[in-house]
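Below is the structure I would like to discuss, written out as structure tokens.
Note that this complex is displayed minus one protein chain, with the remaining chains in position.
Let's turn to chain A:
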């Protein structure tokens, strides 16, 4: 069975993010593999361990995105493809077109991706690729079983669990809870540095000018408002309730 994982390098959201002139300042901020993609890589490696086959990880991004691919290789992926793009502004529509072109000529039984990237949070690229390839897809999965050609997935549907049956080939996107991504071993990290990595330019792929035209535009970036400090109400219970009601009516005007 052959697995393709679509993945992305994002900035580390645990670090302090600053915005200047409507753009995120990337200096001094670390880059990591999108955390949801870690679940996808882990699941692909587990499928390989169970069913055999090969795991190929693919990303569209700047040359530095190589390090996220190398992390996937250290986790157990076999091949990595870096579609280099530094200047072309791409959105989910155009990235899906590019990735589809890259996947189209490869053998795959299942395509896995993260349910969203923590930087843009669009959740679109995976389902768009499935549509382009005309294969079924299941998003935000928390469990996956493959038996022959049949696929059974559980998905997180706003807190409920949906159980979906389908067939290969299929595309799934991973939700937290699908698995516990492994930490790469130290020898694995060193070996991954030597594994071959295929570098492509967008021009190498079968995409049209039109495919690369973004359909959406980010007009602004801003940080969420700073959290106000909390307040601890004092006194007996009746006094606290009275004060809380007062705050809700008069200060926050929520009720």
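Assume a residue touches a chain if its C-beta (ideal position, glycine included) is under 8 Å from a C-beta of that chain, and two chains touch if they have at least 3 such contacts; residues count from 1.
Criterion: contacts and distances are computed from a predicted model.
Visitor: Leaving aside the chains on screen, match the unshown one to its UniProt name from "PqqA peptide cyclase", "FAD-binding oxidoreductase", "Cytochrome c oxidase subunit 1" or "Arsenosugar biosynthesis radical SAM protein ArsS".
Guide: "FAD-binding oxidoreductase"
Visitor: Check each of A:13, A:88, A:167 or A:185 against the chain that is not shown and name the one that touches it.
Guide: Only one listed residue reaches the unshown chain, and that is A:185.
Visitor: Of A:16, A:215, A:231 or A:253, which residue touches the hidden chain?
Guide: Going through A:16, A:215, A:231 or A:253 one by one, A:16 is the residue touching the chain not shown.
Visitor: Considering the whole complex rather than only what is displayed, give the residues of chain A touching the chain that is not shown.
Guide: 12, 15-16, 27-28, 30, 67, 182-187, 189-190, 193
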